[in-house]
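Excluded from the complex is one protein chain; the other protein chains are retained at their positions.
Right, chain A next:
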Amino acid sequence: MTRHRGRGMASINYPIGMNLGGDPSQALVHSNPSGKFTVALSSIDLGQGMKSVTRQICAETLGVPVEDVYVDTADSDTGPHCMGSFASRGTHRVGNAVMAAAREARGVMMEAAAEELEVNAADLDTDGRGNIHVKGAPHRSISTKDVAIAAQFKQGKTISGRGIFLVPLSEVNPETGEMSPATCYAHACLVAEVEVDDETGEVAMVRMDSAYELGRALNPRLVEQQLVGGAWMGVSHALYETPEPYYPEPVHGPRDFVEYLMPGPGDICPHDIAVLERPAPDGPYGAKGPGEMCANPVLPAVANAIFNAVGVRIDDLPITPEKVLRAIKAQGGARPQARR
């Protein structure tokens, strides 16, 4: 019995969003008489942090503190339409819609402030701390709260904005088959190191090193969280998970979490991540989005690492000990490849 070390890499080019009907998302932003703002969305945050990121985008665009923005989401009765949380589109698509809505709301807010300060709205600026002042004359200022109260009770204005982000639908060119399914792409490269036991066929992760280029990281801690966790979803797809292990024969399928394998805390390995920021021209503040991409490069990198370790090419997921053992047997033993 020998445990063979192997290293494999994979690079990916990942489209943000998709091209079904232009892949639109909408957002509505309005102020409350307290001077706080509500963002209405129907997009879902399932833990990836979209609520935090859209809150930041809204606050930044309005020019108010992030604490003054509340994001009300996940209900299609109270929020405008969103295509959904998938295809790594949340930050990019929903973020752009929020930015557009916040920009419109900011316009009304500045007009309302201009009326109170008796100046031209173009001469006003926000300080990001809840005040609007005359450019170059910070003492001539009014709080966003007082502007909201004046708009509501005196001027009869709604400080609100509507936003939608829609990519023009790209048709397939019948001559060439060419189309533009996405407007921006993120990139990643991951190196996986594994240890393959040639007696049991088990594959253990030894370490991962990766680099992700995902536009501007609007919330670096959330990006890191997504990349750390998502890589293990990738490992899980590569080595453990399947609802139909003996497809099309369903009888031996897993029925619960005891049989449906996923990595446990004892299976994890060190993962060193580098985040490269190349702002996307059409992203909100340059953001693309880590999303699904955090899992994708792991699968080919692990498959390549297994080949490097024992010389077998498994092209069927997940790469279970049984498949590894059968392949090693078929080639008459482990054949470690040159280590790169």
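Descriptive notes on the structure:
In this section, a contact is a pair of C-beta atoms (placed from the backbone, for glycine too) under 8 Å apart; a residue touches a chain by one contact, two chains touch by 3 or more; residues count from 1.
In the analysis below, contacts and distances are computed from a predicted model.
The chain that is not shown carries the UniProt protein name "Ferredoxin", picked from "PatA-like N-terminal domain-containing protein", "Branched-chain amino acid ABC transporter permease", "Ferredoxin" or "Malonate decarboxylase alpha subunit".
When the whole complex is considered, the residue among A:74, A:233 or A:276 that touches the unshown chain is A:233.
From the options A:155, A:225, A:242 or A:337, the residue with contact to the unseen chain in the full assembly is A:225. The omitted chain makes contact with chain A at the following residues, 46-49, 221-222, 224-225, 228-233, 256-258, 262-266, 268, 271.
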